[in-house]
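Let me begin by handing over the structure; questions about it come next.
One protein chain is absent from this view; the other protein chains keep their places.
As written, the chains take the letters A and B, and residue 1 is the first residue of each chain.
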Amino acid sequence: MPAGEYRQSSPEPNSFEEAGWVWGQIKAQARCDAEGEPALASYLYSTILSHSSLEGSLSFHLGNKLCSSTLLSTLLYDLFLNSFSTDANIRSATVADLRAARHRDPACVSFSHCLLNYKGFLACQAHRVAHKLWTQSRRPLALALQSRISDVFAVDIHPAAKIGKGILFDHATGVVVGETAVIGNNVSILHRVTLGGTGKVGSDRHPKIGDGVLIGAGATILGNIKIGEGAKIGAGSVVLIDVPPRTTAVGNPARLVGGKEQPTKHE
Amino acid sequence: MPAGEYRQSSPEPNSFEEAGWVWGQIKAQARCDAEGEPALASYLYSTILSHSSLEGSLSFHLGNKLCSSTLLSTLLYDLFLNSFSTDANIRSATVADLRAARHRDPACVSFSHCLLNYKGFLACQAHRVAHKLWTQSRRPLALALQSRISDVFAVDIHPAAKIGKGILFDHATGVVVGETAVIGNNVSILHRVTLGGTGKVGSDRHPKIGDGVLIGAGATILGNIKIGEGAKIGAGSVVLIDVPPRTTAVGNPARLVGGKEQPTKHE
Partner (left out) sequence: MPAGEYRQSSPEPNSFEEAGWVWGQIKAQARCDAEGEPALASYLYSTILSHSSLEGSLSFHLGNKLCSSTLLSTLLYDLFLNSFSTDANIRSATVADLRAARHRDPACVSFSHCLLNYKGFLACQAHRVAHKLWTQSRRPLALALQSRISDVFAVDIHPAAKIGKGILFDHATGVVVGETAVIGNNVSILHRVTLGGTGKVGSDRHPKIGDGVLIGAGATILGNIKIGEGAKIGAGSVVLIDVPPRTTAVGNPARLVGGKEQPTKHE
């Protein structure tokens, strides 16, 4: 257990109280870090301690990261805060994503570490807002957001892509997720992973990733194929075929190498 | 046909009128988007609607994206505008690149979408200016530009590399193109593609890519080898040998798997 972690009895996942409990942990950690490292006090105050909710903190942090001289941080802050405040699904997904990083990534020392520092987490939350805008037919704004996420985090997720809860984008640099891709719940995706098209077919052209899948670094999964729940895709694989549930695929082109019960911790 | 696209009879590619027609499409799309999404109105005004030409808009957008606290946006704006205004070859290449994204990438909904949001397109246009500076023996400035493009877009193209017209760098994160590489016309290059050296030989040490080639995500092409026109390189391939025209190469190390007539749409 890392120093400074405040372990209390944690409420059930996905409950309303859970978000409050996680936010309490984040504030306690930030206070502890600010006391131990005065050089960070001002940074932690502006990003976490001055906010009254996780949504406020996250909106402020994302607005600052994704703004530019022509796309102002205040506009983005309002946009994020409005989306998080009015959409309970996004809020619970954000909490599930924080838990995913904390539980599955051995290098993640606290929820606040993930909130402040994990560009995969931040890119995913910004995508959740871009996706909401897309479904509301606010497509130019959704596409502008996608572009900023790709510039700033080197993570390119089409706003139409559907992503479940409890997602860990670990390291995240170079991730590309296409327009018609679907990602289930509790999926772990390492850096340099592509969920792309083959160029051969039309509208529904990207992979469907089942619950609990683990996709290793640099894997390239192409076409409207199905990766079954609990499957594992080896690092550097090029996957062009369906992968059954709880099966591992490795190599270029990928071949199936057997079944396993559960993806394990990784990093 | 996406909503908001203004389809008129398009002039012949590469004609003088074509640039004006494309710019007219971009302004019409931006006006439509600004009306439908007030949150973007100020952004679209500053990036597109306030400019009288594609060169002005692109120079402003690139200057803002690539500037830093020590390399000012005004300096970059003047540099880009001067290069675009005085070089008809670059201008026609820019228009051909806009067409390439619009026609070959099913996720590209309009020219203005590409102009504003595609970091591969923006990196390529900035490279065209860096290349011009390189040929004018303004090498320190060309190298500074290369570095900013790599920082901001995660696309690292040596300013000496020669790149044709009608190029699509799709997604673009992680692309590396070496000093003596040559890329023909109408080439599509996905993200994470390397045109690099093997470390074994001297001055002319990078690949030559023929017209109409399609290079899949994560492909690594190394050495002074020739990829023939219309060839396709599979995702994740490691290519160390010449690939004949209209032939497909896949795998690590890549092997040839047959000939095809034309690379198809992809994403």
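Criterion: a residue touches a chain if its C-beta (ideal position, glycine included) is under 8 Å from a C-beta of that chain, and two chains touch if they have at least 3 such contacts.
Model, not experiment: these values are computed from the prediction.
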| query | From the list B:R91, B:K132 or B:H158, which touches the chain that is not on show? | reply | B:H158
| query | For the full complex, which residue in A:I26, A:L71, A:A154 or A:I167 touches the chain that was left out? | reply | A:A154
| note | Among the options B:R192, B:K208 or B:K232, the absent chain makes contact with B:R192
| request: Could you please point out the chain B residues that touch the chain left off the display? | output: 68-72, 75, 79, 138-141, 143-144, 146-147, 150-151, 154, 156, 158, 173-174, 176, 178-179, 192, 194, 196-200, 202-203, 205, 218, 220, 222, 236, 238, 252-253
| Interface with the unshown chain - residue positions in chain A | 33, 36-37, 39-40, 42-43, 46-47, 64-65, 73, 106-107, 109, 113, 116-119, 152-154, 171, 173-174, 190-192, 214, 216-218, 234-237, 250-252, 263-267
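Going forward, only the chains that are shown with their structure count from here on.
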| query | If chain A and chain B share one sequence, what is the angle of the rotation that overlays their CA atoms, in steps of 5 degrees? | reply | 120
